[in-house]
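All remarks here apply to the structure that follows.
Complex shown without one protein chain; remaining protein chains in place.
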Amino acid sequence: MGQLIVGQLLNGAIVGTLYGIAALGVTLTFGITGIVNFALGVFMMLGAYAAWYFADTVGLPYPLAVLTAVVVTSFAGLVADQALFRFTRNNLVNGLLVSIGMIAVMESSALLIWTSTPKEMHHVLPGVFAFFGLVVPKMKLVVFGLLLAVIFATYAALTKTWTGRAAYAYAQNPEAAALMGVPTSRLQTGVVVYSTGLAGLAGALYASLYSLEPTLGSLFILKAVEAAILAGIGSVAGALLGGIILGVTEGVGSIYLPLAFRDAYGLVFLIVILLFKPSGLFAGRR
Amino acid sequence: MLLEIAGLTKHFGGLTAVADISFGIDKGEIVGLFGPNGSGKTTLLNLIAGLIPASAGRIVWKGKNIAGWQAHEIAAAGLVKTFQNPQLFAELTAIEHLMIAGHLALKRRLGWRRIATLIDPEYRNNSRALLERAEEVLRLCRLASARGHSAAELSYGEEKMLGVAMGLMCEPELLLLDEPASGLGTGEIDNLETVLRDLKGHGTTLCVIDHKVGFLRKLADRAISLHHGAKIAEGTPDQVLRDPNVIMAYLGRAHAAI
Partner (left out) sequence: MKHAIWIAVVATALCVLPLAFNSDVVLTILVFSYLQGMLAVSFNLIFGFTGQLSMFHAAAFGIAAYATHLFMQHLGVAYWSAMVLAAALVAAVSVVVGAICFRFRLREFYFAVVTLAFSEMARLAVLNWNSLTNGSLGINLQEKPPFWLPGTGIVRLESTLAWYYLSLVALGVTLLFCWRMVHSWMGRCFAAIRMNDELGDTLGINVFRYKLTAFVAGNMMAAVAGSLYAYFLGSLEPGFLSIDQSLGIVAMVLLGGRSVVAAPVVGAFVLTTLPHLIHFSAEIRSIVYGAILIFTILVMPQGIFGSLWQIMRRRHAA
């Protein structure tokens, strides 16, 4: 039993980093553009299908396929930002409605193109890693490591580079930052492109582990938003922690409660946090 | 004693905005609250009106402790506050603002029976009576010319008077005015003074906070001076203005407004 729990803990942590990187995108977008971008889920889905397409159909080596997928989703993010999200800055309700509209359009398009039949990507890194009686697929560990690296790199970029600190300053006080020469609209577009790129990366890596369906984005984005809100929407370090907490709770919870409840944990967290501490658990810390 | 404050305190984390303040307001008088920026005047009014919860102390209104009551309950009890930065309904005209503000009056006239207006809108002539009263309040506040103007078309002075007018529609026994004269030109201030004196004549008790020492000095019967959240002087306006503590508070902050 103990081993089962540890196994689920580990699994949950890995899934949690996927939530975490999407949550990071959510948090960055909120801090800089003032909306919660639910559409990041479909960008993740786009990244996943793109990676699958480039790896299996076009035949690119997996890492290149991932890179291409990220480029594709970032570009799509740019287009979406210029066409749609640009008009919803700081308007949470409009942002929500436009995101929902986008989700409907893109998910249904994906359904038309790829149908709801799940797609499986070929095994990129077959084999498992065994330690202390636990068995973890190698690919999962690679994904885990890669996601952690990207999240920490983002954190470093935010705190060390000029662009990052400008973004930080802008999130704290938009007017002052603008007055000090921070190019606001470019910054906002940049953040949207970056977070869609992150979502695309998450999706592309997801493709190597799980089967693909057009609705995978919706399932994920709700969890990502839950994780971001849990951590404190605006807390970059918290996004990862929030994701892991959620992932682990789901994983361990599914041992004791029927699978149907798994999706409910996040919902309950979400409701409770929003009621009692809308600023999240780690609010105040960046 | 209409309103009695005892030991009222408010902490915001480490900052004490209001420190152990006690005073009373009698029916029919105009009490002026002086104090430089940051002395806790607005916080004090917000505490009394129920917009923020107190950390400690009692607020006794007509014999009942209203600390902890909700804002709308306090308004219903006859204690109404206006906003320093005019709060308006963006889509409505001036007269429509007053129609909404007439909710309390309607509630008092009809009670639970107002549900009947869903079936018969003219139940006991309520909407006509409401409109008449709204027009009257508009005239009282010298806003009759702005009757059909939407919120966006009003001048700043008109916006502030509309705030007072809305407060009046609630049939207050005590009206708390948060810097009603700030941002107004001389003509508008005179207008405001006339309206407020009219109100006092009609039996409404007023508590006014403002920066403009001259304005309060002319208007108020009694004055209370605040500094860093504490009461430092109380008496007639002239007494307070000559109080050494008050002078130090103002001279110490060289940019006090006249």
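Each chain gets a letter, A and B, in the order it is written, and its residues are counted from 1.
We take it that a contact is a pair of C-beta atoms (placed from the backbone, for glycine too) under 8 Å apart; a residue touches a chain by one contact, two chains touch by 3 or more.
Treat the numbers as computed from the prediction; the structure is a model and nothing was measured.
**Student:** Out of A:10, A:71, A:96 or A:178, which is the one that touches the chain we can't see?
**Tutor:** In the full complex, the listed residue that touches the missing chain is A:96.
**Student:** From the list B:47, B:101 or B:137, pick the residue that touches the absent chain.
**Tutor:** Touching the chain that is not displayed is residue B:101.
**Student:** Pick from B:5, B:49, B:209 or B:223: which residue touches the chain that isn't shown?
**Tutor:** B:49
**Student:** Looking at the whole complex, which of A:109, A:161 or A:185 touches the chain that is not displayed?
**Tutor:** A:109
**Student:** Provide the residue numbers of subunit B that touch the chain removed from this figure.
**Tutor:** Spelled out for subunit B, the touching residues are 49, 51, 70-72, 75-76, 80-81, 83, 87-92, 99-101, 103-104, 106-107, 114, 117-119, 121, 126, 166, 169-170.
**Student:** Considering the entire assembly, which residues of subunit A contact the chain that has been omitted?
**Tutor:** 36, 84, 87-88, 92-94, 96-98, 100-105, 107-109, 111-112, 218, 222, 225, 229, 258, 260, 263-264, 267-268, 270-271, 274-276, 278
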